[in-house]
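One protein chain omitted, others in place.
Chain lettering (A and B) follows the sequence in which the chains are written, and residue indices restart at 1 in each chain.
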Amino acid sequence: MDSVLDIILSSIRMATPLWFAAMGGLLAERSGVVNLALEGLMLIGAFTGAAVAYNMGSPVIGFIAAGAAGALLAILFGFFTLTLKGDQVVIGMGINLLSAGLTPFLNKYFFHVTSSTPSLSIDQRFVYGPTLFAFGLIVSVSFWLRRSVSGLWVRVAGEHPTALASAGIRVKRVRWAAVIFSGVFAGFGGATMSTMLASAFSRQMTAGAGFMAIAALILGRWAPLPTALGCFLFGLTDSIQIRLQGQLTGADSAWLLQLIQLGPYIVTLFVLAGAIRSSSTPKALGEN
Amino acid sequence: MAFEKNLRSLTRPLSALILGAFVSAILIRIVGESPWKVAEIFYNGAMGSAYDLGLSLFYTVPLILTGLAVSVGLRARLFNIGVEGQLTVAALAAALAGIWGPQDVILNRVLGFAAALLGGFLWGAILGYLKARRQAHEVVAGIMLNFIAYGITSWLALNFFKNPDSQNPETIPLIDAVRIPAWSYFQSAPIGWHVLLAPLAAMLLWGFYRWTEAGWAMEAVGENPKAAREAGLSIAQKQFWALAMGGMIAGIVGFIEVYGNSGKFIVGFSPAYGFMGIAVALVGRLHPFGIILSAALFGAIHKGSLDLDFETEWITRDFAQILQAVLILFMSCATLVPAGIQNRWEGLKRRLYGQRP
Partner (left out) sequence: MSQIKLRGIHKRYGDCISNADVNLDVRKGTIQGILGENGAGKSTAMKILYGLIEPDGGEIWIDGVERKLKSPHDAKALGIGMLHQHFMLSEAQNVIENIVLGQEPTHPALAFLPLALRALKLGDARSRLDMLMREHGLPVDLDARISDLSVGARQRVEILRLLYIDARILILDEPTAVLTPQEVGRFFIQLRALADQGKTILIVTHKLKELMAITDSITIFRAGKTITTVDTKDTDADQLAMLMIGSRLETVKNRHDVTRSAELALEIEELELNKTAPRRCTLNLRRGEILGIAGVEGNGQHELVEALRHPSEFLKHHKVKVLKFMDQDVRHWKTAQMVETGLGCIPADRHEEGLLLARNAVQNFILGHQNQNSFRAGPFIRWSAVRRATEEGMASCAVVPKKLDLELSRFSGGNQQKLIFAREIHHRPKLLIAFHPTRGVDIGAINLIHKKLLELRAEGLAILLISSELDEILALSDRIAVLENFAIAKTFDGGACDETALGLAMTGAQEGGQHGL
């Protein structure tokens, strides 16, 4: 029984960054903006979180800084998609590439190496703070989306933007706000990776987590609670994978290790193949 | 008219390049280096000698192919991010065919080439199936397939075909006879006749879109899927082929790597050719010949950036990635001038010329 509880707890830990990112993705996508930049937003958050936590000696400040860094990059994303009307998918991937190039560049500038930030001590790291915060965030997003004025705006912006404009509300402003907040949340997700799950930022450490968050969003049909469950599924795969790795230490089974590491990616692929796009997809998703 | 149109299609890539260079120069300044010095390093690194030029060409060739592969997807309005995985699988397939195949030079090469095409096709076809038949998001699925391709190929290579004589993560080498000899002009840079495969592919693709029904249909599906459906074209079928064909083109990279360069499958041989293909395709405006030009540019940038690690204190090869990203951003927005400023400009023009509509 203990081991089941262990697995669940570790799944929750592993799912935490995904929860942040997925809530960020949910915000953007419900407002009609495809945000494939989540991966890059997380990466810059992971770097900023670890770097600031190291320099300031406080994970909380690092966490906040990560949100700000995510917001900054999200503003760039918004500028190219909303102001210059670029293709959201391509711009999203461009932002990912930018983040992938910028993080080692900054790492080198601040810490003289490109590979990783210096390792954080225990008191510079989180134990479970972000997880609790993520719980709160999921519940609030869920309520906010259904019960608040701006939640209604965001929903209509993603479904029928001209209806929103015609009701006298500026669609662009709503989308801008959604995009910026999605950057903040994704930044939080990245910081969770580098200051809670790991003890430093390392090169390309997000390893597809941003895309898994999007897969969870598709699986959860763009609704907060089911999306969070989808993230948990990925967390579960991850923690099982890690557990199996721990048990397969013998030389005979070393060859299996690599395959087991692919577990989360394969699960994501099956999720994508199984979750056929439904009527709950925001109708105006991806339109300019 | 035609000349004017060509000129107009060049303005966007050129302005994006200028903006990209400008942004890079600012970043370089910020970290306290001299942009001129970096430019010089780029220039010398890319074409300082015949050998450097050869290496630039060496990077250009795969970029032409991945750029073409990405462009085939984009013309059908699909973002084929899985090119990286496709060329990885193709390279392993080529290496295995080379190891196992008949040791006759011609047969072995033909088999290796076919295996590379097939490997790339297969990995592209999986993505195509997921997109066309299961409506999976092609970007997310493509990323996942890249991770899986990397994992599976290195697992296969290292557990079953590992080179016992080497510490590096690589497979048993092909026999020397089947490897394509390098031309002497570029000194020891691995440039042989195989590099002609890339412009050949570009030419074939150009003809494909210009003359064949299948090419026309693939673009029609991308431009207006609803109208294409009304016209009796199967959207799913065209989407599948756009991704699978992209995989096949990417597969040639695998053949070139194995037969033209290393003679074996090396884990992680690709410096992200597949991702660079996105910028190449966009800057080349999805036109096969434009892609050749932009691949040459990106090949030179990549080669030039490799020297940054040694010759500057703060700037590393990652810098090339930033430059690519900036170009992607500038190339893919509908306009480089925000609508508000545009309107004001139009208003100003009207006032200046005193036109009333």
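Here is the rule we use: contacts are C-beta pairs under 8 Å (C-beta built on N, C-alpha and C of every residue); 3 or more make two chains touch, one makes a residue touch a chain.
Given the structure is predicted, the values throughout are model-derived calculations rather than measurements.
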Q. Of the listed residues A:52, A:82, A:134 or A:164, which contacts the missing chain in the full complex?
A. A:164
(Q) Considering the whole complex, not just the chains shown, which residues of chain A touch the missing one? (A) 147-150, 152-153, 155-156, 159-160, 162-170, 177, 280, 282-283
Q: Could you list which residues of chain B touch the chain missing from the display?
A: 211-214, 216-217, 220, 223-224, 226-233, 347, 350, 356-357
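Assume only the chains that are shown with their structure count from here on.
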Q | chain B-touching residues of chain A, taken from the complex the two chains share | A | 36, 76, 80-81, 83-87, 89-91, 93-95, 97-98, 100-102, 104-105, 108-109, 114, 207-208, 211, 214-215, 218, 255, 258-259, 261-262, 265-266, 268-269, 272-274, 276-277, 288
Q) How about chain B: which of its residues touch chain A in the complex? A) 27, 31, 79, 81, 130, 134-137, 139-141, 143-145, 147-148, 151-152, 154-155, 158-159, 275, 278-279, 282, 314-316, 318-326, 328-329, 332-336, 338-339
